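Removed from the display is one protein chain of the complex; every other protein chain stays in position.
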Amino acid sequence: MAHVLGQNQYGKAENRIVRVYRDSTRHEIKDLNVSVALSGEFDDVHLTGSNANCLPTDTTKNTVFAFAKEYGIDSAEAFGILLARHFVDDTERGVVHRARIRIEEYTWDRIRTPDDNARFIGSEEAGHSFGHSFVRNGQEVRTSEIVYDGESVQVISGLKDLVVLNSTNSEFWGYIKDKYTTLQEAYDRILATQVTARWKYGFTGRDDEAQPNWNRCYTHVKRHLLEAFAETYSYSLQQTLHAMGTRVLNNRAEVDEVRLELPNKHHFLVDLEPFGLKNENEVYYAADRMYGLIEGTVHREGVVPVIPVV
Amino acid sequence: MAHVLGQNQYGKAENRIVRVYRDSTRHEIKDLNVSVALSGEFDDVHLTGSNANCLPTDTTKNTVFAFAKEYGIDSAEAFGILLARHFVDDTERGVVHRARIRIEEYTWDRIRTPDDNARFIGSEEAGHSFGHSFVRNGQEVRTSEIVYDGESVQVISGLKDLVVLNSTNSEFWGYIKDKYTTLQEAYDRILATQVTARWKYGFTGRDDEAQPNWNRCYTHVKRHLLEAFAETYSYSLQQTLHAMGTRVLNNRAEVDEVRLELPNKHHFLVDLEPFGLKNENEVYYAADRMYGLIEGTVHREGVVPVIPVV
Amino acid sequence: MAHVLGQNQYGKAENRIVRVYRDSTRHEIKDLNVSVALSGEFDDVHLTGSNANCLPTDTTKNTVFAFAKEYGIDSAEAFGILLARHFVDDTERGVVHRARIRIEEYTWDRIRTPDDNARFIGSEEAGHSFGHSFVRNGQEVRTSEIVYDGESVQVISGLKDLVVLNSTNSEFWGYIKDKYTTLQEAYDRILATQVTARWKYGFTGRDDEAQPNWNRCYTHVKRHLLEAFAETYSYSLQQTLHAMGTRVLNNRAEVDEVRLELPNKHHFLVDLEPFGLKNENEVYYAADRMYGLIEGTVHREGVVPVIPVV
Partner (left out) sequence: MAHVLGQNQYGKAENRIVRVYRDSTRHEIKDLNVSVALSGEFDDVHLTGSNANCLPTDTTKNTVFAFAKEYGIDSAEAFGILLARHFVDDTERGVVHRARIRIEEYTWDRIRTPDDNARFIGSEEAGHSFGHSFVRNGQEVRTSEIVYDGESVQVISGLKDLVVLNSTNSEFWGYIKDKYTTLQEAYDRILATQVTARWKYGFTGRDDEAQPNWNRCYTHVKRHLLEAFAETYSYSLQQTLHAMGTRVLNNRAEVDEVRLELPNKHHFLVDLEPFGLKNENEVYYAADRMYGLIEGTVHREGVVPVIPVV
């Protein structure tokens, strides 16, 4: 029986680029991890050993660094769109049909010295900040994925490693009981999770005027995710997930689909009775594994969801 | 505009189970990491806070451990099929419509003491082996994903973290040169990669008699991947990928689709000229990032490929 | 020839404890990872199989959780001192002669909702903060090590994973040139490092009135490390290291020794000449490995340094 070469893609992954803006005495930096994946007319590369159609991964890397100089990096999303269009539109003989750019962004805050008597938090508040000295923020990693197929652009932005915790306002009860059930119902528990979120923009690239303000939108989506997590009185992590997704859709017209992956970072009440102590929801053991994993998509009616399940 | 709850799933992830068989003085062990994801009638859980349809993730965990006792673990795949069918077929009121079981398996070898004068390698060869003492193999992690939707079963097996290297018989030249090209052509280079492979079986679960011998098949697929890597004179990692995938299809009739993800673990020749030394392909710097990443699927003609791109 | 049992210690490592304070509607949380190591009269445990002198690691774990309830956790250092003294002073027949408590602390900020028009940064600034909702800070991990030997207490506090970067004000030139030298001198480079710092307090535990305000001191040491990094015009990372250490000693009388481990997170200028572009210190490649690693201790005259080299 014959074999067929199916979906394939290649490119340079994890190009770690730091772009410094030195236009004034107050520098700015962008810190990205850029991965390129190209698809197209690459059958011969796989089948015959001919590399005549192959744009080397090394060249895709060089392009990333050169573009950072030529065009600057205003946002990961805009930078990714430039790169994706270049690979598809400019490669010889049009052999690249589709380009996917994935970018992780690490945020840096300026190092600050506080006013006298101010509490120092290494972050933005009253006090003096240094013009060229930075401390990595570390709260979350910003992500984006840009796909261009020669016609339209698709942008899925996101974040990961954002760890949140509610110390109350979470219950879990009324569930199915079967022969394998031992879980006790909970009427006041810690709810903690490490948020991975991805959201798709309605932007298609057919009208570049319509490009959202990617950085501003990111800031607001993050804010809405955090606020919805904080404000939802929760009967399940699923309910919290749904509240977080709909909060984003309700507030950001640019976004038409949100997908969340929320591991339940279990905090188990420690039994202190053997030591003559009463644990009034005060002392918890934070477990690593196993963990509940709750995933789901919320999208606008009429939109065909595209964010892949992982 | 109204919002819609799209694809969603949940379950207990990373249940770390070790099953010991003590039927004779020579014990056997199975060491698995089992993750459960269920989909079905869970809209209310997300929307109303009612958990009436919710089988708790804790119960899915208990089920994994109980099944390990009740049914044993002959192979990860057979164990996953049992679990997936249970969750869909046996949960109250049929609220679970689809179950996905993912399993990582860690392999253990018996600890051995060599014959006198034998070279000791901590692995299977001539000499005495202990009946209840094991050393973790560490060469690769075996993976499997079983999906059951109430009608048919789909099994995708695989492996990851298998690191291989050819110290010659690899070239790369004749590629596209554009304004961003600086790479020198190579006529004798190291080719190294960390193999992630997934292969789908034709097995659909409609005839349980047709279950492949999962363990034997795994051993052979691994062998064919290694042999194809070793025997292919390579003009690109893409060509090697294709050779590995077709080798499996040519030799294992049970398999009808193979997908490979092959990061190019670059080994750069160190320039020793400044020190008056000639580097005749002897001294390499092993780089971490960035790396080429080559991904592709090979499947039988007529088969619709289903292994997702990640 | 006879063999001797030398230094040995044991205990439960990585007890992950979250302590919630629910005294008001505004909860507080402490999130610690506590590791216990005990030394003493444990020869029989090793030599004869008798556990008569063995306090099980499980019991040391229980003690950590019970103490969190009984005494609360004001600071990791004070909590560690309580635990260390308990194990040495209270264990049966005085078999524990020395206890070492190591603690990692993860910081949480309150989730905040901004005032209208305020920039949201998920951190402390103007706006409303939630009483029981938190987001993990992620900037650095706070560390402490408390040792008690029955007589005196030694406290070494620290931090790790604090990543900082100066985009200018760093040079490196005038070094030894030998036959293996190829490095070009640099007159304006990025200086970036991931700070691991440990500092020893003069506190000996003989006068508990003299306990420093551990939390306040930590905040200030971190501030001085950051400020010294930002304000030092650097001719080598060694010089920056020394400036950071002396800054702490100059400002915090409680501290008498500082040790720093500073990996040089290299940012290499990308050569853009082949693409007809001039890289004016704007585009850098952030390398993972290899990296320079600079380590050093600064201590007060007359103090015998005790922080171990790792």
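Think of it as A, B and C in the order they're written, each chain with its own count starting at 1.
The definition used in the following text is that a contact is a pair of C-beta atoms (placed from the backbone, for glycine too) under 8 Å apart; a residue touches a chain by one contact, two chains touch by 3 or more.
Nothing here was measured: the structure is a model prediction, and the numbers come from that model.
Q: Touch partners of the unshown chain, restricted to the chains that are shown, please.
A: Those shown chains that the absent chain touches are A, B, C.
Q: Would you indicate which residue among B:55, B:78, B:95 or B:190 is in contact with the undisplayed chain?
A: Final answer for the missing-chain contact: B:190.
Q: If I consider the whole complex, including the chain that's not displayed, which of B:166, B:196 or B:239 touches that chain?
A: B:166
Q: What chain B residues would touch the chain not displayed?
A: 15-22, 27, 29, 31, 62, 65-66, 68-70, 108, 111, 113-114, 119-125, 130, 132-140, 161-169, 190, 219-220, 222-223, 226-227, 229-231, 267, 270, 272, 274-275, 277, 279-288
Q: Even though one chain is hidden, which residues of chain A still touch it in the full complex?
A: 179-180, 182, 274-276, 288-289
Q: Could you list which residues of chain C touch the chain missing from the display?
A: Residues 1-16, 35, 37, 42, 45-47, 49-59, 61-63, 66, 90-92, 95, 172-176, 178, 180-183, 234-239, 241-242, 245-246, 249-250, 257, 259, 263-264, 289-302, 305, 308-310 of chain C touch the chain that is not shown.
Heads up, the rule we're going with is that only the chains that are shown with their structure count from here on.
Q: How big is the gap, in whole Å, between where the Cα atoms of chain A centre and where those of chain C centre?
A: 28
Q: Centroid from C-alpha atoms only, then distance chain B to chain C, rounded to Å. What do you get?
A: 38
Q: What parts of chain A, by residue number, touch at least two of the other chains?
A: 15-16, 62, 66
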